[in-house]
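The other protein chains are all here in position, but one chain of the complex has been omitted.
Should a chain be cited, it is by its letter among A and B, assigned in written order, with residues numbered from 1 in that chain.
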Amino acid sequence: MKRARKLMALLLAGLMVVGCAACSTPGQSETTAAATGGASGETSGETAGSGETAGEESGGEKIFRYSVTADVSTLDPQKMNDTNGGTLGYHMFEGLTRSIGGEVHPGIAESWDVSDDGLVYTFHLRDAKWSDGEPVTAEQFAYAFRRLVDPATASTFAFIGKPLKNAEEITAGEVAVEELGVKVIDEKTLECTLAFPAPYFLQVLSMSQFAPAREDYVTQYGAEFAGDGEKNVYNGPFMLKEWRQNDRFILEKNPNYWDAENVHLDGAEVIVVADTNTALAMYEQGELDYVVVPTDLMPNYPDAVASPSGACDFIRLNTGSGPLANQNFRLALNYGLNRNEFVLLSTNGYWEAANRFVLPIVGGVSSTYGEEFPYTAFPMDGDQAKAQEYLQAALQELGLSDASEITMEMLTTDSERTKKEAEVLQALLQEALGININITLLPFTERVAREETGDFEMVVSGILPDYPDPISFLESWETDSPYNHMSYSNAEYDALLEKAYADGNAETRFATLFEAEQVLMEDGAIVPLQYRTDGRLLNPAMTDVSYYFCGYTVNFIHADKSV
Amino acid sequence: MEQTKQTAFEIPEVPPGGFEHVGKNLKGMDAITRPNLSYWQDAWRRIRKNRVAFFSLMLVTLYALLAIFAPIFSSYGYADVDSQHMSELFSASHWLGTDSLGRDLWVRVWRGGRVSLSIGFLSALLNAILGALVGGLCGYYGGKLDAIVMRIIDVLYGIPNLIVTILVMVVLGPGIFSLVIALIVVGWIGTARFVRGEVLRLREQDFVAAAKMLGVSDFVIIVKHIIPNIIGLIITNLTMAVPNAIFREAFLSYIGLGIAPPECSWGILAKEGVPLLRIYPHQLFVPAFFICTTMLALNLLGDGLRDALDPKLRGTE
Partner (left out) sequence: MGKYILKRVAVSVLTLFVLITVVFALVRLMPGDPFSGEKMTPEIRANLEAYYGLDKPLLEQYITYVKNLLRGDFGYSMKYLNRTVNDIIASSFPYSIDLGMRALALSISMGLVFGILSARYRGKKLDFICIVIAILGTSIPDFIMGALLQYFFGIQWGLFPVAQYQGIQYTILPSIALGFYTLAMVSRLMRASMLEVVTQDYIKTAKSDGISNVRIVWKHQIRNAIMPVVTVLGPVVATTLTGTFVIESIFAIPGMGKFYVESVQKLDYSLVLGMTVFYGGFLILANLIVDILYGVIDPRIRLAGK
């Protein structure tokens, strides 16, 4: 018995060790936060408070908090290359224009003139200031545009500068940077010369890649430019106070923003939460103001606001070789797939089945493209009779006696969602056509690498438009497009696209683009699958928050929060 | 204590003629009263007497049999999606319900069991053999061999498992075989280090020194003295390596390097169930139940084996 007591004492001692380990560490944890906080020690204390409970920001602070699933690659405006960064950039910087819900509004440019041939744009800048009080000038825009396409910058988004004259040649290193079609008339006037009349030019100017840049900061910080709050200046409604890697972004209202009186929030906190279920739980505990509900859980959140995320998923077919080079076989796949069944299984029918390639809600002549050019390329429920017809024709042409002799490899990204989609596609296509499909899961970079090198048969892929225009989707299938990884080549299609590029007239241009889309579909070049939809929950205390699928996901510039 | 000692010396009086001289029983002295059991026979006898361990063994065997036969005798295929029966609870037609694609969970659990159990056992066993061999030799002989191998091991150890595993998986392609290889490439090192430490310790023990002095060969010392002394620990370690391998397989699937869908494993099933914990908890709890009970059984079995195989506990109950 004595022994037992001694051992109980031992156990207690052990417990105390743990207790002490726990009680001595809060200090350490604070220093951790301070250490990672870097220069701005005060903000780390402030956020520790705000994270604790929603009510604690009672100091009148109106902070909009939301989560992103991954840290952003960079906040250097010219190098930005992901949607999360795009949304942050949208709030930190302001380009010549500001696209709100697909509509172009004046940004730093108060007004602009366009030449009759649609090739020369003259922008008149307003009196705007950077967060450090310096004026925003035309020269800073010209510098930024050149920086974007300059090979020395090595921006992955250099391609977005394509409409500007000489941009592609400069990026390829064939022409000097100074030759870019951008000219500073005076401090407040900027002239842009285009390579072709791109009606979406005003749209892309709203993107961060076209935001002005300050040469003094770029030179001072070199490769670390924009690496943290104090390593850049901002001319948008908010400024970056702190960027804690893989943890959070802390935005503060920019008092020097030209329209600061219409910005009601004191700031924003963007928290990196990889697990969408965790993010939802945080929203429910009041730690976030806005969250996207995981599609799996949508049945439980009927009041979530659904809006498209802009992404269009499709199966990329390698039309270069094998059975997929056969048009009848490709059409058999397209007719054999029951798309309604597909979205029902993979997303409870929550995402929208797609039977055309271009996202219907992108801009058209005067309303949306989908309304102006309605199209049903393939029946949503599939058409098994037609599918068999095409399949038999294909088998004959390929010299095969049975569909089971065909085995395809289907690549997809290794996320839970894409895996599930691939499993559904495999089951549905195998059953409909009697072919065999093997799934290979790959990390995103590797999957894309195999697409680039043409080392694939089928890939479940997705496309997110860079600007709300059909061309953002269609340009990928031109024969010599660097994004055309499937050796798809159709002279008729190429000719239609060339015609559209040169066309300054909106009506004929869109009609041509629609014609091109039809050619693509009738060729069975790809298998369109679905348009992704996000179910969004917003803290009822928030007002004037809006969503869009292009350029930003959530817009809180003019939002307000009742505290 | 004092009292009992005293009573031990108090010899009761014996009446004369109370005892009878029986003489020496020479034959009886040589008679074997207990059957001569080999080491393994004795171990088997003891494991059967240990009810918990025996039950665990039966459970694992049952799972293995079900994993082999259940998918064959079910009317559902493990990859048959069904939009009419998504995420259903337990019913007469779907004993364990269905997953979010309407696939029968009973079939998928056992289909996954095949993968998980074979990966777990194969890789743990191969790890233990390879690790014990290398670790044992290094620990026993020491010297240059030990120094060289330990440096190699240090280097291998320093290379994060993830990279090695990913490379092996990429080279060999997805599948059970490549998973096992990938798990062995990094897995044996732990066992080797552990066994080496044990052997290093045993080598210094008096009974080994005594055996050496008597001129017993190294081989006999290893087989008769070292191995029986560490086999218990190796087996305890092995039972832990099985869940480890199963977990690691799940982790690899987590980052997309496991087996190709629609094939599944318990780890994959559980992982698919985690996001649905709030609305369809059965999709997590069903695979989790099988993972846990298997691990439980393996651990208890390991404990039983440890006792059964410990030479110092031989003949005791």
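The definition used in the following text is that a residue touches a chain if its C-beta (ideal position, glycine included) is under 8 Å from a C-beta of that chain, and two chains touch if they have at least 3 such contacts.
All of these numbers come straight from a predicted model, not from anything done at the bench.
If you put the hidden chain back, the residue from B:Val208, B:Met295 or B:Ala308 that touches it is B:Met295.
By the touch criterion stated above, the residues of chain A touching the omitted chain are 2-3, 6-7, 10-11, 14-15, 17-18, 21-22, 25-26, 28-29, 32-33, 35-36, 47-48, 51-52, 70-71, 73-76, 79, 81, 151-156, 158-159, 168, 171-173, 223-227, 231, 244-247, 271-275, 278-279, 281-282, 284-285, 287, 443-446, 448-450, 452, 461, 463, 482-483.
For chain B, the residues in touch with the chain missing from this view are 142-143, 147, 151, 154-155, 157-160, 162-164, 166-167, 170, 190, 193-194, 197-198, 200-201, 204, 206, 232-233, 236, 240, 243, 246-247, 250-251, 254-255, 267, 270-271, 274, 277-278, 284, 288, 291-296, 299-300, 303, 306, 310, 312-313.
Keep in mind that, in the parts below, only the chains that are shown with their structure count from here on.
Averaged Cα coordinates give chain A a centre that lies 48 Å from the centre of chain B. Within the complex, the chain A residues that touch chain B are 276-277, 294, 296-297, 299-300, 341, 344-346, 348, 413-416, 419-420, 422-424, 426-428, 438-443.
On chain B, the positions that touch chain A within their shared complex are 79-81, 83, 86, 100-102, 174, 255-257, 260-262, 271-272, 274-279.
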